[in-house]
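Only a single protein chain was left out; the remaining protein chains are all shown in position.
Letters A, B, C, D and E mark the chains in the order given here, with residues in each chain numbered from 1 onward.
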Amino acid sequence: MSLVTLIEYADAPPAVRLVYDDIMKTRGTDWINNFWKALANNPAELKRVWESVKQVMAPGALDPLVKEMVYVAVSVTNGCEYCTYSHTAGARKKGMSDAMFMELMAVVGLANETNRLANGFRIDVDKQFR
Amino acid sequence: MSLVTLIEYADAPPAVRLVYDDIMKTRGTDWINNFWKALANNPAELKRVWESVKQVMAPGALDPLVKEMVYVAVSVTNGCEYCTYSHTAGARKKGMSDAMFMELMAVVGLANETNRLANGFRIDVDKQFR
Amino acid sequence: MSLVTLIEYADAPPAVRLVYDDIMKTRGTDWINNFWKALANNPAELKRVWESVKQVMAPGALDPLVKEMVYVAVSVTNGCEYCTYSHTAGARKKGMSDAMFMELMAVVGLANETNRLANGFRIDVDKQFR
Amino acid sequence: MSLVTLIEYADAPPAVRLVYDDIMKTRGTDWINNFWKALANNPAELKRVWESVKQVMAPGALDPLVKEMVYVAVSVTNGCEYCTYSHTAGARKKGMSDAMFMELMAVVGLANETNRLANGFRIDVDKQFR
Amino acid sequence: MSLVTLIEYADAPPAVRLVYDDIMKTRGTDWINNFWKALANNPAELKRVWESVKQVMAPGALDPLVKEMVYVAVSVTNGCEYCTYSHTAGARKKGMSDAMFMELMAVVGLANETNRLANGFRIDVDKQFR
Partner (left out) sequence: MSLVTLIEYADAPPAVRLVYDDIMKTRGTDWINNFWKALANNPAELKRVWESVKQVMAPGALDPLVKEMVYVAVSVTNGCEYCTYSHTAGARKKGMSDAMFMELMAVVGLANETNRLANGFRIDVDKQFR
């Protein structure tokens, strides 16, 4: 059970509805996921985070599917259950196949392993990498 | 300073040299980075990790540049200095531009932020994501 | 389900009851939360951890509400479900309002973001900060 | 050495200078720390992150010193060297004494400990906390 | 609910069954736990991870119980629920008593605490340790 009230559209003040409308329009959906309903307890924070997501996840030098898979990689590394479910769903919607998800997880797992091997041996960074 | 001796090619036993040769051949380089020189203190472990890297990072459903950027994303999330330098170098070699790196970091930063917002509010996973 | 038996007051040996009594007296409550019931499997460890909590969380240069909110911030960053629930409850009891909780989460989220931007760019610490 | 060029004021395009000017004005300083100089490689990202920091760290339901200490707590938990130096400096500027810093670290340490005890025993959340 | 289909023995292709058979034979069990059933969606990855586990967890300079307890320590530090349950079960099967588990958790908790104290004070490594 969430630690804050989830603000439904019907109960939301105008400033929150504006953001909800923009989320649904941008994503082409007709519902708002719980993450935003929690943030809506602070409308200014809701707006700030949504605008950050909209700006950062827009197509640019990286395509949106790659960005979404990077989001999954970070969420899995941090062990965030909500984010793993929501961004895996997002990545699938943008075209991530089962095979791509399996490879993504393999890379995430391996990186977490070798990160600790490098940490553990306290390896100096090679001059070629600097 | 590394916590284990770095094993140079000249001092390496045959089992280690075989792996070093394969690393250089696979990567098209003429040098071995410190990570492998540390692992070489246990030749069986060196072989195991190298074969994992070779298998996981090979082209497949995801292209090698995407895999390398995912590796960077995980390394940055974990704060692994060595891995951030080495895999950023790897990603640049495979074509990551400055603009791509900047966007990659923006996604990594944002994901780390929203992971904690979801953690903090203890948000239930929407049924649509399950 | 917990990985160890939760030791109820009625079943607890005297050394454990002494700590339980002190917890209830210090906190002004008439029940013991599961965290302590798990630790009670090792009475010396129960005593050690409780005395640490009592000492560290006492009023001092920082007031107890600030300390409790810092505890929440760490628990959220680490993704500890139990601790997020228990210390949020503790902070609310000490006066944390909804608005304060929303701002606290905003800071925690943002700090997690900028931590990774600093990690990712491998930024040198400015001489003015050292 | 940073993985991206640090953009100095003299070399910065107008969009970056606008942000730099606002940072210095808001903070009452006459220099820009390296964090922003790295972000300036993507002016839109620089603007986004700065506006987030300005909004989140402004006085509100929590006072700026408390926010800054929470920032330190998160940075220390994540092991971010740059952020620990920069936000400790920020907190000291806002009034954090040596005694406050020592207590802050004690809470951060203890929270990291008990987070793992709760994780390790897989303790169910008490109904009183939900 | 898992994000990928769990592949049961009856539905598994020959390459997966070979690994499943080896897991059951090596462990002296007659069932396969969900972790492997998820990995089986990519038979090459299943084989790679299982062979890594078999090699790394085999008796060597460290005995298998110590290795299993180290596995628990890492899983608890990372907050991995599945891994904490599965490796605690593994450690108990290899002889970990209640008293050993309690002491293990005490060390894990304390290490997480002092890690942050060292991080927070940004303590230089003593020359005697290098």
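We adopt the following convention: a contact is a pair of C-beta atoms (placed from the backbone, for glycine too) under 8 Å apart; a residue touches a chain by one contact, two chains touch by 3 or more.
Given the structure is predicted, the values throughout are model-derived calculations rather than measurements.
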For the chain not depicted, the shown chains it touches: A, B, C, D, E
Contacting the left-out chain in the complete assembly, out of B:I32, B:C80 or B:L117: B:C80
Chain E, residues in touch with the chain not shown (by the definition above): 1-4, 31, 33-35, 38-39, 49, 52-53, 56-57, 60-62, 66-67, 69-71, 73-75, 77-78, 80-83, 85-89, 97, 99-100, 102-104, 106-108, 110-115, 117-126, 128-130
Absent-chain interface as seen on chain A, which is shown: 72, 76-77, 79, 81, 84-85, 104-105, 108-110, 112-117, 119-122
Absent-chain interface as seen on chain D, which is shown: 79, 84-85, 88, 98-99, 101-103, 106, 109
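Heads up, the rule we're going with is that only the chains that are shown with their structure count from here on.
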Intersection of the contact lists for chain B and chain E: A, C, D
For chain C and chain E, chains touching each: A, B, D
Shared-contact residues (touching 2 or more other chains) in chain D: 1, 3-4, 45, 48-49, 52, 56, 77-81, 85, 104, 108, 110, 112-115, 117, 119-122, 130
